[in-house]
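A single protein chain has been omitted; all remaining protein chains appear in their positions.
Letters A and B name the chains as they come in the text, with residue numbers starting at 1 for each one.
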Amino acid sequence: MNITQEDIRSRIEINSISGNEIEVNMGPHHPSTHGVIRFILHLDGEIVVRATPDVGYLHRSIEKIAEKLPYSAFMPYTDRVDYVAPVNCNVGYALAVETMGNLEVPERATWLRMLGMELTRIASHLLGVGALTVDLGAYTPFVHALREREHIFDLMEILTGTRMNNNYVRLGGVCQNVNDDFFEKLSKYLDHFVLFMDEFERLIGLNKIFIERLKGIGVVKAEEAIHFSLSGPNLRGSGVDIDLRKTDNYCFYDQLDFNVVVGKGKFGAVGDSYDRYDVRIEEMKQSEKLLRQILSRIKDGEIQAKVPKKLILPEGELYHRTEAPRGELGFHIISDGKNLTPYRVKIRTGSFTAMTTLSDKLKGMMVADVIAYFASLDVVAPEVDR
Amino acid sequence: MKYSIDICDKLVQLVSPVSAEIIQRESKMPIVKVSAQVLRKVIQIAMSNPELKFNFLNNISGTHLTETSEEGEIKSRGFSLLYVLSRSDDFSSVVIGVDLPDLNPSVDSVDDIFGSANWFEREIYDLLGVVFNDSCDLRRIMLPDDWVGHPLRKDFQEKSSYNGIPTTREDELAAVRVDNL
Partner (left out) sequence: MSLYQELPDNVFITSIDDVLGWSRKHSLWWMVFGLACCSIELMHTGGPRADIERFGAAPRGTPRQSDLIIIAGTLTYKMASRLKLLYEQMAEPRYVISMGSCSNCGGLFSSAYSVVKGVDQIIPVDIYLQGCPPRPEALLEALVALQGKVQKEKFLRK
């Protein structure tokens, strides 16, 4: 008996299956690692009839705080927008302000920024994939991922000064320099990382239970992904090959050579949860390739340009976007041309739009598949609530 | 970023006789400004016209426009919304802006054209108080349901407590600070 999600959905829409619905609360506190997000599920037995996500449990009013601080003082708050990949958010904000104010960035600083971004991209995808396995019930791959993240944290501590919430980027450059010892350590770590990825794929990626839990679950076709404004690995998992590092040329990504990884329907339909997992694994390998190229091109030089201490941006507005590990990270900055503080900062994150697919896609799924689908989207709560 | 003045000119030309003007022409991001009554029609044309085909919604943001006098008094001038749309093949973008009045600001919702628009509009309704007509689901999203006020407005005053929890924290070291002794 092979009943698909489509059959169940069509039966729900005509008439409720048995008429006895219970309301279950997957409350804001739950043992998953994605943060405080709540679902109100109406269930008919094991099948979801209606699902309502409820967010805002981590709304820390970062956008209102931005209106009280000068541009350079807002940098630590951008770390906390996505605390799993802080350097990416730092760079996104710095590029938006620098584009609006026509500030220059020295070459070595841009290379160092790209190094930080790709290293945090690897760390973020490791946590995303590890959290997916924990939600499916396997704790061991998560601890393997944490072990690798500890090595990456050691490297980030040498590069930026702290393990997490690095606050590494300043307007016009980066905050501290590194010497060649760090590049040797990074190169040795990348050699080890290739072997780890091979072991990880054999441990979990080709595991029959893992494949059966994920294949065919939550299929998002390409038109639906564009309709719901998915971005990042979620969009590429559905077959659309858009990568903001290639379309909007920022930093020096046009000088480097890497592939845009697209989901191919390896075990099920194109755009199912296994594809989104596979895109993240392949992207980690592409990031490793990028890191080696950056190591061969980085030269000596200055790390911080001269930026006026009291920076006032010219009047106007700008929306600038970069590719964060969870999708498109956009900063919309409005300046009134007179004050040291911005008039308005709006942050647009990839997880926010990924949450909009839920009330449509969860209909007709079983409860265990709800968790598998939600974990494959790799949503973190601070990106949704800010 | 891929904004170009040619795309804005083409959009203005294709939506005529509806009037649209381009502001910030020489800057890095030209904005096509339309009035609130025709916003939905302009967005529908931008999405469906085969020469434009902007079928990806990047962002909807809202701002409270105010003037501050020398004494520090804040006078509200209205609200402004910004829609950023992109093409799904090469990701070039266009920006459409709209200005709303101060009293009862409202505009038509676009949540049947783009699937993600509903949550963007809910956030703007919650934090700024702009109403979206014919929206499928307009309620608060970030703040608790019994919250009073719209915090991102420039004249928002914080209350002294919320359901019994105080909103400020006493300084524990105040009693032993040098200037208090």
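To be clear about the criterion, contacts are C-beta pairs under 8 Å (C-beta built on N, C-alpha and C of every residue); 3 or more make two chains touch, one makes a residue touch a chain.
Bear in mind the structure is a predicted one, so any value in this text is a computation, not a measurement.
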*Which of these, A:L43, A:L58 or A:I204, touches the one chain of the complex that we don't see?*
A:L58
*In the full complex, which of B:P30, B:P105, B:G129 or B:P151 touches the chain missing from this view?*
B:P151
*Please identify, in ascending order, the residues of chain A that touch the omitted chain?*
27-31, 33, 35-36, 56-62, 64-65, 68, 76-77, 80, 83-84, 127, 143, 146-147, 149-150, 153, 163-165, 381-382
_For chain B, residues in touch with the removed chain_ = 142-144, 151, 156, 158, 162-163, 165-169
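We adopt the following convention: only the chains that are shown with their structure count from here on.
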*chain A-facing residues of chain B, complex*: 1-2, 24, 27-29, 31, 55-59, 61, 63, 82, 84, 88, 90-91, 95, 114-116, 118-119, 140-144, 151-152
_For a test of understanding, state which residues of chain A touch chain B in their complex under the given definition._
55-56, 59, 61, 63-64, 99-100, 224, 226-229, 240, 242, 244, 247-248, 316-321, 328, 330, 332, 334, 343-344, 346, 348, 352-353, 355-357, 360, 385
